[in-house]
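As you look at this complex, bear in mind that one protein chain is not there, while each of the others sits in place.
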Amino acid sequence: MFWFKKLLPRILFGIGIALIIASAFATQYGVKTSSSWSIGYNSQSTPAILAAVLPTGSGIAQINITGVSQALYLNLTGNPLTLLGEAGGLGLKTVNTISHDDFQTGVYYLVTGLQGNPITAEQAFQGLVKNAQKIGNSYVVKKSLNPEESIVVLAFPNSSTVLITESFKVTGYGHISLINGLELGLALAIVSIIIEIITRKR
Amino acid sequence: MSLKKSWELALIDLWDSLRPPSFDIMLILVATLSGILSVLEPVTTPPAVGNAVLGAVLFVTSLYLALRASSDLVNLVQTGVMPLYLTYPISRRNISLIIYLTRVLLPSIILLGIPAIVAGIMLYPVVGKNISEFLIMWIAYLIQAQLYGSIFILASNKSKSTGTAAVVSITGYFGYTATSLILALVGSIDNIKILTNIANSMGLYNPVYDILNGIRTPTWEIFVVPVIFIVLFITYVIYFTRRFEV
Partner (left out) sequence: MEDLIVLENVTKRYGKITALNDVSLKVKKGEIMAIVGPNGAGKSTLIKVSLGLLRKDKGTVLIFNKDPFYDPSAREKIGVIFERPSLPVSMPIIEFLSHVSKIYNKDFNTIKEVIDLVGLKGSENKAFSQLSAGQRQRAAIAHALIAEPEIIIADEPTSNLDPVERNKILDLFLKINKERDLTIIISSHVLPEVLRVSSKITIMKSGKILKVGEPDDIVKNISISRIRCKDPFTIKDVLEKNGFSLNIEGGNIYVKTEDSEKTSKLLNLISEIVKNGQQIYGIELIEPGIEEILEG
């Protein structure tokens, strides 16, 4: 098994180097576990507004909306953007779509206006939706999401500007700490060098 | 006895197949790539870790396999090492399996396996939730790599020319992935479900990921890649056994 003795240190060395680089990278540019995004949305020509939080992983999503008379929400599995296409089929048109992508938190925030008959919009989502909780002047939706799930809020403005704050907190994620990663990486690299030296001496 | 002979030949060929430094450079590259990818976005389930890390690694591994198959395998023939192998008292079928093992299967196991180990260590709190799901995703990627690998090995055996083999291999790989992309795009734009399904099925990791995440997927999608791979693999073995000349 001469080849294997040769291969083993190479593999250990590769893993060691990768752990050192990845741990250092994670500290500088790695995942953020929470993020939020706020926008003042001009709702003068839009009878309804759709706000969505689309994460890639699991976590707790929260949407706060101020300046609306009613807010309904629904949980979706799969790609919620297809919902917009289906809304189009009901005579509803999406306008003035604004989005924000936070790659490090793995979440995509979206706000879009819906033009058309607001009653149609309400009817279109009826049966699927639940009423959002009202806290003070704001409607608040806070939901725990599994991977491949997203949350969509349908709101009906009663002022010219609607203030929307969307946030997401990642749950179920964790990675090796910088110090553990460096220690393990270094240990593997050293072990691989020792094995290589012993093999060569033999 | 025949197995023992074949194993010895496999050890000889592995020496060449895994020789430094190109293999080591690739090993460090894919391992580091997977380490970085694993901490770039918050993946919270083992199958998602598999997808986040192994997708890019599969791309790099496939290119490596294509280039090594076209240059090394053709070199084996041109330098007379392959004729030497064929003079041993080992059946052609076994030699074809050895070449597949040393030139496709083992390199892809290592080049996909080491990144998976790195990702597993980096994200141990996530992967540790369900290691078997992570393994299933890894196997899906490994089978996908076998599909590409069998295209490459068939091309280099048939052409016996480095240039032709490289062109056919790379064209085959990008042709396959481009077809899947176009089908997905057309299926999505025109809302043609079957095209979306076919595109999905062309990457085994897609239906496997969907099933692991409880997303409804037609069962046939799982069989597309393995069936194409088996057909290509059998074609390669038959070609090598009956028609391959050096």
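When the chains are written out, they are named A and B in that same order, and each has its own residue count from 1.
Everything below uses one rule, namely that a residue touches a chain if its C-beta (ideal position, glycine included) is under 8 Å from a C-beta of that chain, and two chains touch if they have at least 3 such contacts.
What you see is a predicted model; the values in this text were computed from it and never measured.
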| item | value |
| --- | --- |
| Visible contact partners (per top-of-document touch definition) of the missing chain | B |
| Sole contact to the chain not displayed, among B:90, B:109 or B:167 | B:90 |
| Positions on chain B contacted by the hidden chain, ascending | 1, 4-5, 8-9, 11-13, 15-16, 19, 79-81, 83-84, 86-92, 243, 245-246 |
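Here is the rule we use: only the chains that are shown with their structure count from here on.
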| item | value |
| --- | --- |
| Chain B - residues contacting chain A, complex | 11, 14-15, 18, 20, 23-24, 27-28, 31-32, 34-36, 38-45, 48, 110, 114-115, 117-118, 121-126, 129, 213, 215 |
| Chain A residues touching chain B - in the complex, by the definition given at the top | 2-3, 7, 10-11, 13-15, 17-19, 21-23, 25-26, 29-33, 56-59, 77-78, 103-106, 147-148, 170-176, 181, 184 |
